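With one protein chain withheld, the remaining protein chains of the complex are depicted in position.
Going by the order they are written in, the chains are A, B and C; count residues from 1 in each one.
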Amino acid sequence: MAKWGMTIDLDRCTACQACVTACQAENNLPPTGADDARRGRNYTWMEMIPFEGEGERPKAIERLLPRPCLHCDHPPCVKVCPVGATFRNEDGIVGQIFSRCIGCRYCTTACPYTARYFNWTTPSWPEPMGKHLNPDVSVRPKGVVEKCTLCHHRLQNARDHARAEERAMRPGEYSPACVESCPTGAMVFGDLSNPESEVSKLAHSRRAYKLLEDLGTEPKVIYLREGD
Amino acid sequence: MSVATKKPSPPPLTEDAILLEPILHTGPKFYITVAVLLSVIGLGVYAYTVQYREGLGVTGLGRPVYWGFYITNFVFFIGISHAGTLISAILRIVGAEWRRTITRSAEVITVMVILFGVGNILVDLGRPDRMLNVIKHAKFGSPLLWDVCSITVYLTMSTTYLYLPLIPDIAILRDHTNKRRWFYRLLALGWTGTPRQHRILDILISVMAIIVIPVAVSVHTVVSFVFAMTIQPMWHSAIFGPYFVVGAIFSGIAALICAMALIRWVYGLGEYLKDIHFNNLGLLLLVMCFAWFYFTASEFLTTFYGSEPTHMTIFWLKFTGPFAPHFWTMVVTCFFIPVTILAFKRTRTILGTVIASLSITVGMYLERFIIVVPSLSQPRLPHAEDIVYTPTWVEWSILAACFAAFTLLYVLFTKLFPIVSIWEVQEGREKSVAEVTERLKSYLPKSQPAPARPEPVGASK
Amino acid sequence: MKEWVNLNRRDFLAAFGATYGVTACSWAAPRSWFLEYAGTEDGPPREQHINTLCSMCPGGCGLRVRLVHGCAVGVRGNKDHPINRGGLCSRASAVLQDVYNPDRLRQPLRCVGSRGSGQWEEIEWDAAIAMVADKLALLRGNGNPEGLSVVLGRGRGLSRTAWRRFARAYGTPNIIDAHPDDNLGVQPAVLATQGVAQRIGYDVAKAGYVLSFSSGWLDAHWSTEQSARVFADFRRGRPGFRPRWVHIEPRHSVTATKADEWIPIRPGTEGTLALGIAHVMIREGLYDRDFVGRHGFGFEDWTDRNGVSHLGFRRMVLQDYAPRKVEAGTGVVEGTIFRLAREFSSNGPAIAVGYDGGGCGAQATYHRMAIHCLNALAGSIDVPGGITVFQELTLLDGEFDIDDVATRGLANEPLDGPAADRRLGGSAIDLLTRAIKDRRPYSTEALILAEADPVFSLAEGAAFGAALSAVPFVAAISGYHHDSNRHADLILPALHGLHRWDFDVAHTLKGHPVVTVSQPVMDPPKRGRDAYSVVRALANRLGGKVGGALPWADAESAVEAVLRELFDRGEGATFGPANEESWAQLLETRGWRAPFSSDFAEFKRDVIAGGGWTDPIYFHGKWDRVLQRPLRRFAFSSAYLASSFEAIPAAGDPDEVSARLLPQCRAEPRTSDETYPLELYVYELPNLVGCSSPNLPWLNDIAGAYMFEKWRTWVEIHPETAERFGVTAHDHVEVRTPRGRLTLPVRLYTGVMHDVVAIPFGFGRKSGGRWCRGIGENPADLVDARTDPLTGTALWTSTRATLRKM
Partner (left out) sequence: MRFILVFVVGVGVVVGGVAIVYAIAGRGEAADQPIAFNHAVHLDSAGLKCNTCHTEAATQTYAGIPGKELCLDCHDVDEESDDAGPQKEKLFAFVDADGDIPWQRVALTKPDVYFSHRRHVTGGNLDCETCHPAQATLTAPPPRTQLVMTMDDCIACHEREGASVDCLACHR
């Protein structure tokens, strides 16, 4: 089975946040306003996180880090779900079944990356904004936890195409919206289990590091630090 | 009720009649109390309907503070619930005779308060309509499911444990009062007080008392696991289990003292709930006070000494940051105030213990709060600082309603059943004095006539 | 169960063409819970992908819109588009929020009650156009066509062309750009030095060293998408080689974060530093003698036709810009200046990027010239990895007859200043304010705001608003309510880019022209009209020769005319995959042309289907094109300015006179001003820069993410400066300048210079849609703008300020 993952090259990334809105558009994330944002109720499955560097500026190294769900191989969120609404599937994608979730928010508190989101209210799109909703992706009802699915629907579409043409899936045929929109090519997506793939070469390069690696969550989103 | 009047009037209870007073007579004060409590509950119910309709957006929760008042309530109430069963079981097992008048009021707290503990979890769910998924799709790897199991067992056991010693008293009610006879007859299970029945009851109570202790300990341990099993800073701690249990017993005793004082005052039971009870419980509280402080201190010292950055962030949030007021209030109300009061015999009066207990109740609520919220408010990845959790009116109303509903259920219980165990008091009077004398004697070296002094052998020589 | 049924949800689903019936469900759940899903009756139906133009900013990217059931439900980048190569920026993804925005205007609105009251009444299009046309006909009838001013805003391609042609036929010289800096950037400096009216590009991807002077390369570039992509190529495009980027700005911006080094500098003194660097380069002989010798002018002292000797660049720089002096003015230490100069000259190709960002970086043209001179000193003009000059491409620019009224009208000098004098091209909307207010040289009787919101975006927006209220008739074309059209008599709703035919000319940073075709991917709203049809309807109503200005029946035919012009050029190609670099070079040397369609129908079909047309060849070393009038040399001492100042006065100190032709960037040492001890630095928020719509929740939500800020305007203060004022985190302060005061929340930020307060520009609209009205404050209210003498535009970076804790 493929093990989908991505690398994010911080040397290429310019923190333009294109991935953030691309994700929002692809995955039907509802618009939020000033009040929602101040209460921590905006939805950004892909989020740009500024890390303040150590030491004094101008010497301090600062990082602007795009953070999707990291799809850990040992996901702390999956362990704690009491109903199995979140799970790690055979492709290594950490999925969320919105129709089973009871909204206890245990996974949200267990995730060390704060990469999970809760629908505090019924998401709404003032008329006619709802027209842009992507029919491949459900709109999550209120009261459930939602998260990045690595655009799993795109994986399925790619598989369908491959099957229809009776061939194997080609590299690059499936990539999430964030990766596809990235202007700089900072994000490389692919099969980490295939040593020949670009992503797995990058993931094993000298610059590769994992976010909060010491927690042992084994994320499949791997960052490449700046510099040589 | 007209049917009941035709029946021959039962013989009034001569001794301990005051214990049946609340059941037999209801004054306007009762109705006023109930009305007040009901209106508070009504507010809470309304708040919940709003939340149910609109979603949890009506609370002050947000990302990253996903848990707030409701989870705090849950931990707090489950903690309080240790008042009853655990204390009463321990006292029973060690045969503390002074327990006889207080066990009932303690056990009632347990049963009533667990309901609110569980209830708060349900209130906290985003999708209460799917709560049965916990059974349908149970994943036993989740500490929350451990909670579900242990709390269910605990609730069942404590209810049984409350009910068993209640049976003889129900029989007394059935025999000596006119009210709701069908009800008491049903619940008395044909108790007539034969020696065989007494023997069976004694065995059952003893067995339950023994079983309920590990269950109670497990419950709060498991509650702590909900936090400790995650890798979040200042949650992921091995002493959380015992720490929570100690805190639970601590707050439980405090709640018990408050309840007892209230009953004593409202129903004039000064003869039954005496200074000595408060004094003894006060001492127990004092011990728990130190135990709690010990755990708190070791928890924070370990964190501080290890000074892992992520943990220290939370540490400073509590010590000097936005949660400092909560933290220091907690330290004062949970330790300094009660110790000052309870350490001295002169202040360990009824009033003194009640003040100490109220202070502890507040302090322990804060303790639960600063366990739950600060760890969430500064997650490992940097986060906007200005997202502060402030509970909304919905959460406050539901909290108030929980307290009100608890009080109401407690009051209603006292209106249906004697809050002081009549038969145990009677039994104490009839048998225990002799028994205790006997038992006491068994502890002590036998008083024998002084052996004849041996002749100083050498003297003759 | 009625109360469980969420009516809004139902409406939404109906709009989506969906009703999932209630299903037999294992849980006894109310059906509305299931209706919350965005399922459709038929499941995901047939889909199409259509290439078109992104209208969200002036970048000119190609979109590939995904349509399902005729509704745009997703956008991707056009992979073959030379500008974005499949990438998208945050604004492009938010285009769906723009096209389906609930606050979009859909019907012409007439102001009822007094102007500015904000009370509107819907009217029909014909009535609305008649209203404007009658007003304009009257004006023209009186022989005062110059009484009309048209302010152009975010509209691109066709609407811009239409207005220009209309204005010419109507007879007004007053067609004024509301965002000159969006589109000019560094251009006035290029005009002054290279004599080129085209914009320039920076071939950053191949550069070895970049010095960016408050340029906002990654914060506020005119094409976020391209600037990001070439930055990534610059960084990692050449394995084994790590180039260096040094960013100089008063504030630690995103560009600073991504740069190798950040050097804080006093606001408004960047040119001084550039000349300091030039000083070291010249003194140490580190400059490109070959380029300067062969193509430079005015480097050494020179003698004019009259035999008067003039001050040269070299002497001026050596005299006045010793690093020690520069340190006093800029706050950049002497040693750093030496180091920068040596690094810059020894790591070629090196580029000095100045002011190609957004409006708030707008700087005195002399400073821009100073920075651009560094490029000449490094010999980076028109070399790979250096400066490119965009290849000119004018479309729909054909001549047409105008009548006498128009000829007379056009003879008037424009309200934003005489065209020949003191301006280095473009328009200067800041000067329009005073002209309207003073009614000098003539009064403005009617004004049209074509998708422009100067009241919000100008440094002196409030004054412009006041001037607007003095104009007897104001009409606005606008997608939303905004601060400027509050002063209008009439608002005509603008049609969204995804609903209309349009085209756009943009350039890659390597200088290739790119024409992107915009086509209606969806049926336009019932009552929607595109800008071209509106202008044409106006022209036709006015009749006569004005009606002939726009000969194409509708926008589609106008686009066809564009394609015809492109076809007739016989050059370039439709979009295709990116060429291999070496292949492209081969094409350039051999002069080979990309495959070209044989007949127009095929060409048209290919261009529309593929998204557009481009000419992928750029020839370096065509000095005729790169260095133009009047000397065909790189003018360190601007001969262009000399001709523009008409004649250099013979009298006076010749050095002082000729110094006006040289970049003068003398920065006064920081003075201690008791009343206003601080300097104000206004910067643009990435993601909001140049965006055609302010009412997009996704963008407003992420605009402040770099500072963990949300939906408000804040003020950044260095912690030590804050301490002096007794200000701590989470306080609110009143920022006061000679122009105004604002109360703002404080962000302590070590990434801003001492004694500088930085305020982001982007929020603070007083009217508009639900996601922008009343959000934050507009720092323009604080700006005490000076005017750049060479361009007439307002300078944002000259304001002194003070703080008071609230």
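Just so we're on the same page, contacts are C-beta pairs under 8 Å (C-beta built on N, C-alpha and C of every residue); 3 or more make two chains touch, one makes a residue touch a chain.
Keep in mind that this is a model prediction, so the values were computed, not measured.
From the options B:A17, B:I32, B:I135 or B:L189, the residue with contact to the chain not on display is B:L189.
Of the candidate positions A:C13, A:C72 or A:I93, contact with the unshown chain belongs to A:I93. In the complete complex, the hidden chain is touched by one of A:V137, A:V179, A:A203 or A:L224, namely A:V137. Checked against the full complex, the one of A:K3, A:R63, A:R116 or A:H152 touching the unshown chain is A:H152. Seen across the whole complex, the unshown chain contacts chain A at 87, 89-91, 93, 95, 97-100, 136-138, 149, 152-153, 156, 160, 163-164.
Keep this in mind: only the chains that are shown with their structure count from here on.
One inter-chain figure worth recording: chain B and chain C are separated by 68 Å, centre to centre, where each centre is the mean of the chain's CA atoms.
Computed from the mean C-alpha positions, the centre of chain A lies at a distance of 45 Å from the centre of chain B. Work out the mean CA point of chain A and of chain C, and you get 32 Å between them.
Residue positions of chain B touching 2 or more other chains: 130, 382-384, 386. In chain C, the residues touching two or more other chains are 33, 708, 710.
Interface of chain B with chain C (complex): residues 53, 129-130, 132, 382-386.
Per the touch definition, chain C reaches chain B in the complex via residues 3, 27, 29, 33, 708-710, 730. Residues 38-41, 49-52, 67, 76, 79-85, 100-106, 108-110, 112-114, 117-122, 142-145, 211-212, 215 of chain A are the ones that touch chain B when the two sit in their complex.
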